[in-house]
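All protein chains of the complex are present and in place, except for one that has been dropped.
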Amino acid sequence: MSDLIHITNDILEVEKIVSLVSHPELGGISVFIGAVRNRTQGKNVVRLEYEAYEPMAVAEMTRICNRLKEQWSDARVAIHHRVGILTVGEAAVVIAVATPHRDHAFAACKFAIDTLKETVPIWKKEVFEDGEVWVAAHP
Amino acid sequence: MSDLIHITNDILEVEKIVSLVSHPELGGISVFIGAVRNRTQGKNVVRLEYEAYEPMAVAEMTRICNRLKEQWSDARVAIHHRVGILTVGEAAVVIAVATPHRDHAFAACKFAIDTLKETVPIWKKEVFEDGEVWVAAHP
Amino acid sequence: MKIQVLLFGIARDIVGSSQLSLSHDGALDVKTFKQILKDKYPKMSHLSYFKVAVNQEFAKDDRVLNEGDEIALIPPVSGGSF
Partner (left out) sequence: MKIQVLLFGIARDIVGSSQLSLSHDGALDVKTFKQILKDKYPKMSHLSYFKVAVNQEFAKDDRVLNEGDEIALIPPVSGGSF
C-alpha cells in the first residue's frame, strides 16, 4: 500500500490527499469525495460500517490507477478509502486526479470512482434506528 | 460576497471550502482545483499575478451559481478565487459542488469551472524570467 | 481437496463465520463451487449476485480452484449511494 492508494480507519484529510497528486506541471485537479448520506429510502441512517477485503481492495485500486494511466498517461492519482464506523457527513472515499488540463482531470476522476464502485471489494452496512442492511446486497 | 462566493488574497483551503457545501443529504462532492502551472509554451513561470474586477467577478460567480441551481436544483456550490501574487503549485480557484449523487456533482462542477473561465472578469499575468504576458490577451 | 474460503459482508452474515472450510473430491471449478455454496446456504441465491476471487483477483466460472489458493466470496460491493 503506497501513499497514493490507502485504506484507513482514520478521517480522510482532503488537503493532504490533494497534495499527494499536485505537481508543478499539472494545473487541473479533480477531486471526488463520497460522503455518508443521512437518508436512504426514507430511513434515518445512524451510522455506516465499511468493511474491506483489504489486500484485494488495494490490488483493485492499484489496477484502477494503472488503467487510468493507460488512458491518461500524464495523470497523477490518489485513492483513499475509509473503513470502520462512519457517521453521517463524513467522507468514505476521496479520489484526487491531477492532469495538465482540466477536462482530463474530470474524466479520469469520474472513471476512477465509477470503477471503484463496481470492482473494489468494500462493503457498506447501513445502520438505522430499527435495523441494519448491507447496501446493494439484494436486488 | 457570501461565504460560498469569495475572492481573496489568502491561500485557498480546500477542506474549508468543501465543508461549506457538505450536507447530510448530499453524498457526492466534486471539487475542482485550478493550480498555477510551471511551464506554458516551454517557459518557466516564476509567479502569476491575478487581478479581478471584484464586484463584477462576484456578480458573475453568483450568476454561475444561480444558473447551476436552475439545472441541478438540489446542488450546493462554493466558488473561491484567489487574486494577487501566486507561486507555482498554489491553487488559484477552488470550486466545490455537492449533490445527492455523484454524476450530477461532476457535471455541475465542470459547468461551473467552464463558465467561470469564460465569463468571470479575472485576469492572469504570467511572469517569466525574461518578461511577462497577460494570458489569453492576444490571438 | 480442501479449500479455505474468506467471507465478507452479507456472505459472512449468511454463513455465520468469516471463514469456511470445504472438502471436495476431484477438480473443482468456480461454477461448481458457487453451486455448492448455494445448495448449502440457500440465502446465497437471494443476493443480487456474488463473485469469487482467487488470489485477490476476480475469477471466471471455468477457473479451477487449487488447494492453497486464497479464495474469497465477493457479495455486491457498496453500490450507488453517492
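Order as written gives the chain letters A, B and C; numbering starts at 1 within each chain.
Following the convention adopted for this analysis, a contact is a pair of C-beta atoms (placed from the backbone, for glycine too) under 8 Å apart; a residue touches a chain by one contact, two chains touch by 3 or more.
Every value quoted in this text rests on a predicted model; they were computed, and no experiment measured them.
Q: Any idea which of A:67, A:101 or A:138 touches the chain not displayed?
A: A:101
Q: Tell me which stretches of chain B touch the chain missing from the display.
A: Counting only chain B, the missing chain is touched by 34-35, 37, 40, 50-51, 53, 55-56, 59, 92, 117-125, 134-139.
The rule is simple: only the chains that are shown with their structure count from here on.
Q: Rounded to a whole Å, what is the gap between the Cα centroids of chain A and chain B?
A: 23
Q: Which integer distance in Å separates the CA centroid of chain B from that of chain C?
A: Centre-to-centre distance between chain B and chain C: 47 Å.
Q: For chain B, what residues touch not just one other chain but two or more?
A: 27-28, 100, 102
Q: What are the residues of chain C that contact at least two other chains?
A: 80-82
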